[in-house]
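What follows is a short report on a single structure.
Only one protein chain is missing from this complex, and each of the others stays in its spot.
We call the chains A and B, going by the order they appear; numbering starts again at 1 in every chain.
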Amino acid sequence: MNPLSVVVRTICDVFAWFMGIYGIYIIIHGHLTPGGGFQGGAVVATMAAFLLVSHGGKKLLSFAKPGFYSGIETAGLLIFITTGFLGLSATFFYNFLAGRGGLFGAVVPIGPNSGILNSAGTISVMNMAVGLEVIGGLSLILIYMFKGIRLFDDQTGGSETGHDR
Amino acid sequence: MKKKVLFLIAILVVAGVFWGALSRVHPFGEKARAPMDDYYLENAQQERSVNNVVTAIVFDYRGFDTLGEAAVLFTAVCSVLALFRKGSEGK
Partner (left out) sequence: MGMYAILFERNLIKIAIGITLLEASANLFLIVLGYRTGGSIPVFTLAGEVRSMVLPTPQALTLTAIVIGLATSALLLSLIMLLYRHYGTLDVREIRRLRG
């Protein structure tokens, strides 16, 4: 199997970081424009796929350790559950930060308007927590699937195929 | 070869029955009676101070479903990790 040509590998190398910034923009502006936590997390996870195509598998496995992404994923899920428990005075998942000033608390005028970034209460915090979890989870799936293929090649004793060099 | 053609005709007949039944329930595009969604559209901006009604429904009015979905994602990642372990197959 031939490795992909130099043009594809150079473009993937340049555009991987652009995907990272675009995904973080979609996650943070989740309460103003369509998007939010899950969609932005899936866009950032394609950054790992681009880096895998452009640099080859052996270099990626020495650069990105699975423990780092696993830590990001568990941190995101723990922040999500803690934010739910903090508003336990009224109900579970009560929005106790909206419309009261302070962190994420500005009041939004009624009717169509241009968005205010500081506005929604716990919705913004939960957006970012879910975004972190999806980034960690999907990147971990990609890395382990690639490790599984290399396991199979080492068993049959073949030489390195694909994009490795 | 004959079994394939028979299965194909059966699938087309079932699809036609579904289409005919669903298009007679409610005319497409008219104002369906949905009192819960009207409440969401009118009061979400005043109570929760957020501009995006879909995000308010997913994270605030129905936040419990999002908790269940995050758990499903976590479980799927854990089981994929458990399938690709080396050293436990072959003595």
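The rule we apply is simple: a residue touches a chain if its C-beta (ideal position, glycine included) is under 8 Å from a C-beta of that chain, and two chains touch if they have at least 3 such contacts.
Computed from a predicted model, the values in this text were never measured in an experiment.
Across the entire complex, the residue among A:Cys12, A:Ile27, A:Leu77 or A:Ile141 in touch with the chain not shown is A:Ile141. Residues of chain A in contact with the chain left out of this view: 32-34, 38, 111-115, 141, 145, 148-149, 152, 155. Residues of chain B in touch with the missing chain: 4, 7-8, 11, 28-32, 34, 36-37, 40-41, 45, 51-54, 57-58, 62, 65-66, 69, 72-73, 75-76, 79-80, 83-84.
The criterion applied here is as follows: only the chains that are shown with their structure count from here on.
The mean-CA centres of chain A and chain B are about 22 angstrom from one another, to the nearest whole unit. Across the complex, chain B meets chain A through its residues 45-52, 54-56, 58-60, 63-64, 66-67, 70, 73-74, 76-77, 80-81, 84, 86. By the touch criterion given at the top, residues 30-34, 36, 73, 77, 80-81, 84, 92-93, 95, 98-99, 106-108, 110, 113, 115, 119-123, 126-127, 130, 133-134, 137, 140-141, 144-145, 147-148, 151 of chain A touch chain B in their complex.
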